[in-house]
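The block that comes next holds subunit A.
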Amino acid sequence: MGTFKIGGVVLKSLFNKPATLMYPVVPRTWQERTRGSIGIEEADCILCGICSKKCPTHAITVVRDQRTWAVERMQCIQCGSCVESCPKKCLCMHPEYTAPGTEKITDVVHVPEQPKQPKPEAAAAAE
Partner candidate 1 sequence: MGKRTIIPFGPQHPVLPEPIHLDLVIEDETVVEAIPSIGFIHRGLEKLVEKKEYTEMVYVIERICGICSFGHGWGYCAAVEGLMNVEVPERAEYLRTIWHELSRIHSHLLWLGLMADAFGFESLFMHCWRLRETVLDIFEKTTGGRVIFSVCKLGGVRKDVDNETLAGIVSDLNKMKAGLKEVTDVFISDQSVKNRTLGVGVLTKEKAMEFGAVGPVARASGVLQDIRLTGKGVYEELGFEPVMDTRGDCYARTSVRIREVFQSIDLIAAAAEKIPDGDIAVAVKGNPDGEFILRMEQPRGEAFYYAKGSGSKFLDRMRVRTPTNQNIPALVQMLQGADLADVPVLVLTIDPCISCTER
Partner candidate 2 sequence: MSDKKYLIQNFVPVTASELLGKVQDLKADGYRLGQACCTKLGDGFEIMYSFDKDHELLNLKMAVGEGQEVESISNIIWHAFIYENEMHDLFGISFGNSALDYGGHFFKVAEPTPWNPKNEERKAEQNG
C-alpha cells in the first residue's frame, strides 16, 4: 500500500543523464550483426542470379546482358537469404540502414567483366 510509489524512479531520472540519445547529433552505434542494408563486392560477382531467385520479395534483379545487379532498397526486407545463398560470397550485410527518402530508390551496380581464367580441366585437355 502506498502513494506516489514512482517517486524514487522519478527522482533518479531527474539526476541521471537522459535514457534517450540526442539523435541525429549523436550518431547511433550499430551492432556488428545489425541487418542494415545489402552490399555487393561487384568484382567477385558472376551474375549467376541465385540471389534474385532466393529473394522472398523479388527485390534483386540481375540482368546478364547488361551486366547489372540491382536492388530495390525499399522492397528489401533485410532477411539475408541472398547473402547466405551467394556462391561467391560477394554479397554482404552492412550494419547501417540506408538513408530515409521520399522516393523508392533502386541501386544499380555495374558488374565489370572478369578476366578470363583458363579452366584447369580445359588447360589439361589442351595439353
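Things worth noting here:
Convention: a contact is a pair of C-beta atoms (placed from the backbone, for glycine too) under 8 Å apart; a residue touches a chain by one contact, two chains touch by 3 or more; residues count from 1.
With respect to how the candidates were assembled, all candidates are chains of the complex that A comes from, given by their letters.
Note that the structure is a prediction, hence the values are computed from the model and not measured.
Subunit A shares a touch in this complex with candidate 1, selected from 1 or 2.
Against candidate 1, in their complex, subunit A makes its touches with residues 1-6, 8-10, 13, 19, 31-35, 56, 77-81, 84, 93.
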